[in-house]
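The complex appears here without one of its protein chains, the remainder shown in place.
Then we have subunit A:
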Amino acid sequence: MIAADKPVKPASLMTTNLVFISRSLRHSLRNTEALLMAIMLPVMLMLLFTYVFGGAIDSSGDYVNYVVPGIILLCAGFGSSSTAVDVSNDMTNGIIDRFRTMPIKSLSVVTGHVVASLARNLFATGVVFGVALLVGFRPNASFLEWVLAIAVITLFILTFTWLFAAIGLVAGSPAAASGYGFALLFLPYLSSAFVPTDTMPSWLQGVANHQPITPVIETIRGLLTGTPLNDSAWWAVGWCLLILAIAFLWSISSFRKKAGRR
């Protein structure tokens, strides 16, 4: 029987978002390789930095406490970068035309990917914290400090995920999206993630001290291990909100511009 029933009322924005979130979560769970990579890579990096480089950087054995916040951000950046590929995949597939010609807010397809990325990354962050505790990470944070640290990490993941979503929207192909995303992942290395910035040449210190990743790392480090916070928390939140707003608006405008073009 091919005939359908009488016309129905279009789906609400809430339903649309939920449907797209569940779609993206399914995609994440079925792409086992990417999921495994998103968890394994940060764990390997942490082991690498703690056991291989750690001794040379700080022979007191305390390096693990220094490096964990950096690894967490690297993990979040890497995990959210796959959003660029997911979004670009959708944009280059015929399915986006179907979504766009339905009476729904079709940008929700991107929201779905963003929420799935957030879920994926928070899970991966949890695993990294678990492994970190096993290899000697000893945070001295209170409950409130933990909550704040997780809030900052969540904001950071959300910001970078929207940024990668925008990159996925403007990239010509999934491969290009992946390439652009990769470039951004160098940012944590040029910050205080792995070594204090005052060990860098002075011209590089200027870059490292004033790029968005450094205050975010200093904030998480301060909250979890009690290093001085100064004003880095404000800078961290400010940077994140600014980038988030730009990435979001950029996504909306490129999503509109891409209509009918694949």
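The working rule: contacts are C-beta pairs under 8 Å (C-beta built on N, C-alpha and C of every residue); 3 or more make two chains touch, one makes a residue touch a chain; residues count from 1.
In the analysis below, contacts and distances are computed from a predicted model.
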- If you look up the hidden chain in UniProt, what protein name do you find among "ABC-2 type transport system ATP-binding protein", "ABC transporter", "Ger(X)C family spore germination protein" or "Peptidoglycan glycosyltransferase MrdB"? "ABC-2 type transport system ATP-binding protein"
- Task: Using the touch definition up top, pick the residue from A:D62, A:D97 or A:D231 that touches the left-out chain.
- Result: A:D97
- Query: Touching the missing chain, which residues of subunit A?
  - Reply: 1-11, 15-16, 19, 23, 26-27, 30-31, 93-104, 259-260
